[in-house]
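Dropping a structure here in structure tokens format, bear with me for questions.
Shown here: the complex without one of its protein chains, the others still in place.
Up next is subunit A:
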Amino acid sequence: MLGLVDCNNFYASCERSFDPSLIGKAVVVLSNNDGCVVARSNEAKALSIKMGVPLFQLEELRKAHEVKVFSSNYTLYGDMSSRIMSILGRYVEDVEVYSIDEAFMNLTGYESVYPDLAQFAQDVRHRALAWTRIPVSIGLAPTKTLCKVANWYAKREAEHNGALVLDTPAKIEQALYGFDVAELWGVGWRYAGLLKRNGIRTAAHLRDMADDWLAANMTVNGLRLAHELRGLKCNLIETVAPAKKAICTAPSFGQVIPDLDLIRQALTTHVGRVAEKLRKQDSAASAITVFLHTNRFRRTPGNGLAAKQYYGSRTIELPHPTASTAELASYAQAALTAIYRFGYHYQKVGVMLTGLVPADFRQANLFNDGPDDRQVRLARVVDKLNYRYGRDKIRLAAAGYDPIWHHKQQWMSRRYTTRWKDILKVK
């Protein structure tokens, strides 16, 4: 069995974690530079505030409904994320951090440790809630795609109490029978259209299509998707087309490593890899998190006692979003230096890029009203001019080119967990 743990409205929940007065209120979190909405609480969703809505369109709602607006506080979100991921790591060895607020857990081999999966899921939820005050939803199923389906129900239908286990063919059948194909993991709008045109509306229907048809119409990705729905594990990671909210690389070392220089080399390699992923999806990162930890299950050779453990992580907010390997690497090394402790045998160093924004972010506000053809054409002309005469020769005066433009984050909450002057105050 696999599990998918997904934090509910993660950014908004992080804000609530340290300010319970926000509970029950509409909370939205803005992108870098307070451009547009990137996260919403359920109450904000109920007000039909859409993702990507620019701030100025919210002014009326903000006054009428008391919408609480926050600038994105990636330092806080990064730390809370690493707390959640670390909590999951207490239950199972293999935790795949899929994004800042989602992780897969591999429960294979834990049948005797966690015989009651529903109980296990509730335990994880309660612990995450008690320790971080962040609500999570959990879907447990034989494959990642089914986990996503289970999680979808767990999050939306109150009767599941935040966790759904799909462990029998009957339960899986019931879940897939009413599940819209467009909501399936890895089905983008193009495939969704194709499927609807062919009368395939539910996940169960897609699962039961012939392999020939799937391969011919949806390539190997569609075939994998159907296999996953049938309960056969396939690696679906690469088929996820939409830009990710965060990019992470953290392969384990082949052997435990105590040496800082070797860890540095590994980290630099990882940074090169994530930066490449970042540029491939035309994004830039606003924050970088480096984490370093030992193997929880390692025993000291010789005496067989549990080896001493260390888990360190640090999030650095970048002065401006970047996709430059050199720039990211220098921040990553600074973070590593800060968390590295001598005397441990490390298993893993990882890097996570968060706060991803489109690479052409400074022009993003131009496009928020939806695709205006003239603006797109204008941008292309600007790009061509810049290509010929040098980068940023022509740019929007309103967007500016101030390297410290992130000062505009006027609703930034405190960095409760990472700065001494920002820690919570109690009377």
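Quick note on the criterion: a contact is a pair of C-beta atoms (placed from the backbone, for glycine too) under 8 Å apart; a residue touches a chain by one contact, two chains touch by 3 or more; residues count from 1.
Here, contacts and distances are computed from a predicted model.
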Protein name as given in UniProt for the chain not displayed, "Translesion error-prone DNA polymerase V autoproteolytic subunit", "Leucine/isoleucine/valine transporter permease subunit", "succinate dehydrogenase" or "Penicillin-binding protein 1B": "Translesion error-prone DNA polymerase V autoproteolytic subunit"
Residue touching the undisplayed chain, where the options are A:64, A:130, A:170 or A:305: A:130
For subunit A, the residues touching the chain missing from this view: 20-21, 75, 79, 83, 86-87, 90, 127, 130-133, 308, 311-314, 316-317, 319, 331, 334-335, 338-339, 341, 343, 404, 407, 415-421, 423-427
